[in-house]
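One chain of protein is taken out of this complex; the other chains stay put.
Up next is chain A:
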Amino acid sequence: MTFYEVVRFALRGLSANKLRTALTMLGILIGVASVILLVAVGNGSAKAVSDRIEALGTNTITVMSTGRGGSSSTALTKDMADALADPVLAPDVKSVSPVVSSSATVTYEGSDHDVNSFTGTTPAWFTASNTPVGEGAAFTADDEAQARRVVVIGQTVAEELFPGVDPIDKQVTVGGALFTVIGVLEEKSSTGIQDSNDTAVAPLSAVRQVLTGYGSLNSILVEAASSDKVDAVQSEVSTILNQKLSVSDNATSTPYRIQNASQLLETQSETADTFTTLLGAVAAISLLVGGIGITNIMLVTVTERTREIGIRKALGAPRRTILTQFLIEATLLSVIGGALGVAAALIGSHFTIVGVKPVIVPSSVGLALGVSIAIGLFFGGLPASRAARLRPIDALRYE
């Protein structure tokens, strides 16, 4: 009897009981798909967190004032920002961008839009804060020096004020002054409740003239030469600021606060790792449960057919032929079921699950598929080989 014929026997065996075959495959499908999807959701949420932090810029630090009400002794000033760009005292600083921001109403041809953060800064801010300009161009250092009233707007602002119109070179009114739109920012992923695309960026000097006045800065964005220099930059910055704000070396608190994006990233990725581990554990448990399901149905299927094995033996089927047939049946069930499970998981990963876009981990596909096929083969093959070893009369009498 050729191998091809044994395969045909196995196929006939599977098609002879379609419901049982379908249910077995469904069990395997669910086991495999749930493991892959769970790991993908875990991985996806971890990725989402790190993407959001990376969007903030990883080799920057942000200096913010902790003082209240802009008292002159603790406020951050343009002067301090200039002092930070010191190649001698702060050699690792690549750029310094003073930032002022306030909310403002932007008007264009009668329609108006409240911009959440109307930011005034220097051109270096675009690269430091990882906010590239999509259409048009950023303003230049010259624009800043001349306090030209030009503005780069975020996606949300562009959609609100210029539906279906190219916003470049249009004039908008902000705080009673006319600004020319020279660029639109690329879309940015939102970090939280706030829409980070609802923004507008203009030269620091222009914003101070029109909106905020010449008071204190909201923050200073300092970019390090590279991401491993961030800590060095942080200490250089604090040294200079301590001097400027005359903070004694043993003071317990400073009037400013330094936010370090790479520290944030580290903490967050640790959290994400924990999350992935947790989901891995959940996946392992579901793999185990799925495996027990497969075990159960395989044992039942083969045990139920012990009598059939007895008949086949009585008709002169050698042990090896019977074993091969049942192994092929088990293989087909687990491979087809597993493949359908992978397909289901791949389809499922295109949907957002509980607010997370799943990202498939290739190794989880291999693991889930491998384990379920191994379990299917083992628990399909073991009882079949036991039944094939029985004397025909014992197999026939099996109830």
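Keep in mind that, in the parts below, a residue touches a chain if its C-beta (ideal position, glycine included) is under 8 Å from a C-beta of that chain, and two chains touch if they have at least 3 such contacts; residues count from 1.
Basically, contacts and distances are computed from a predicted model.
For the chain that is left out, the UniProt protein name among "2-hydroxy-acid oxidase", "Acyl-CoA dehydrogenase", "NADH-quinone oxidoreductase subunit M" or "ABC transporter ATP-binding protein" is "ABC transporter ATP-binding protein". Summary of contacts with the chain left out: across A:Met25, A:Val63, A:Val115 or A:Ala317, the touching residue is A:Ala317. Seen from chain A, the chain kept out of the figure touches residues 1-2, 5, 9, 12, 16-17, 307-308, 310-321, 391-393, 396.
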